[in-house]
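Incomplete set of chains, arranged as in the complex.
Per-chain residue numbering starts at 1, and chain names A and B are given in the order in which the chains are listed.
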Amino acid sequence: MKKFINKIDDVLVESLSGFAAAHHDLVKLNLDPNFLTRQQKSNNKVAIISGGGSGHEPLHAGYIGYGMLDAACPGHVFTSPTPDQMLAAAEAAHADKGILFIVKNYAGDVMNFEMAAEMLPFESATVLTSDDCAVINSTYTTGRRGVAGTVIVEKCVGSLAETGATLQACKTLGDKVNSRTASMGVALTSCTVPAAGRPTFDIDDNELEMGVGIHGEPGRKRETIREADAIIQDVVNAILDALKPAQNSEALLLINGFGATPLMELYLIYNTAAKLLNHHGINITRSLVGNYTTALDMAGASITLCLLDDEIKQHWDSPVHTATLRWGV
Amino acid sequence: MKTSFILNVAEYIRDAILDHESELESLDRAIGDGDHYINMKRGASAIVEMRAELESLTPDAALNKIGMKLLSTIGGASGPLLASFFMSMGKTLKEKADDGAISYAAAFADGVKAIQQRGKAGLGEKTMLDVLIPVAQQFLTLTASHTNTKEICASLIHTAEQGMLSTKALIATKGRAASLGERAIGHIDPGAKSCQLMIEAVCKQRLLIQD
């Protein structure tokens, strides 16, 4: 394992401290319990709080700020944060209109946020994101995982919350965006969790993991590596299968790097994916290409498609001022 | 049960976890995200460090405190589940008169029920419950029939092991491995393994006192 770290137990706090120092105009860091809030608390709005295991940076702290999150709770690397973090974050961010938790659908995250919600002295609701269509949904399982589509949910719900909308309205929009969003990822290499010190999974030089999770969880299947266009075609087909978009749908296309894949390749993926989607009668009118929901140092990328309507488009386009997304302000 | 027993068991459990680092790590790497060992180590170590704070408490209060500590320490899926277990166990113990093994078996069973409620899972879903549900059942049965401690301990160690091994053949329908489908077959569930280790640690510690 080759990483810029000192003691393994200090990685998280040192990194969070660096983030807070670099963005002190935007965010405030609390340690023990660990959470981040906006530097300027907003009033009279639903407080939007997200969180999850660390290692997916810029998710979630990079999305704190006007038009997006009010607070974020970072867990240990790839481990859900704990209810005390959410309670303290909610206490700090609560602005008289309740708390909306945005939670990626993993057993651990769901249960920890659930317990926090039960203990919370404020009204709250939860949007569970579940855009990863690598996992074939079935009534027997806990359903799809939440991955990069979470960023789109956070952006849109954050925008609506700034208008003073109710908790219920925010939840409804979040659920809608989630239901119109599907993602699938491909790993070329494994990630290495600092505390583990070695790759999460073994993968040969000529293999890829199709449908990999953002924690390096296995996906649909292990395959022999092929040319990019063939890989992208399979991912796009899986997404189309999941979303079944109508002809002439308008969509946002997000090409997300997992951490170690250069922008040059991400734009190559965008090129092919956009062409394939156009071919299927989908009109890509919004785009985002870069490292937005990572898996530490994994080489690989995911494709996310979000079917737009006027409401989602309006909230995607509206001003946002965070460490990672910034426009209109 | 004395609080000192709980504290000793905590050390025993922590050691058992530490001793199985590479096994727990590889199990969660195979069908999860690889952090289960670190999570369990963090939790177990935190409890051992609470010794001074717990010593003066009654067993039920100590179990409740342990649950709360685990809740804010472990995170992940195992955190809220194990926390629910201990908090619920403490609650039942507090409500029930202490009539020895019978009340512990009831408290244990309530703890397992709390896990089931929190995780919305049952038997055969390739989770820690495949160890905990059979153990709870067996514990109730054996204490109801006034089996002696030595036999209870031996039986629970065996039941836990069987439960843990049973997860190998299963497809997961809960937790992180649920997305794996058929590919989960052939791997033991990490949570089941750590629960088996913990039960073994408790029982062995109990047998030591027995002698």
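Following the convention adopted for this analysis, contacts are C-beta pairs under 8 Å (C-beta built on N, C-alpha and C of every residue); 3 or more make two chains touch, one makes a residue touch a chain.
All values reported here derive from a predicted model rather than from experimental measurement.
Asker: Just one representative per chain kind is placed here; work out the formula for the complete complex.
Answerer: A x2, B x2
Everything that follows uses one rule, which is that only the chains that are shown with their structure count from here on.
Asker: Measure off the straight-line distance from the CA centroid of subunit A to the CA centroid of subunit B, and report it in whole Å.
Answerer: 32
Asker: Under the stated contact criterion, what part of subunit B meets subunit A in this complex?
Answerer: Subunit B residues touching subunit A: 25, 29, 31-35, 38-39, 42, 71-81, 83-84, 118-119, 173-176, 178-181, 183.
Asker: For subunit A, which residues count as touching subunit B in their complex?
Answerer: 33, 53, 75-85, 106-108, 111-112, 114-115, 132, 134-136, 140-142, 144-145, 193, 195-196, 200-201, 213, 215-219
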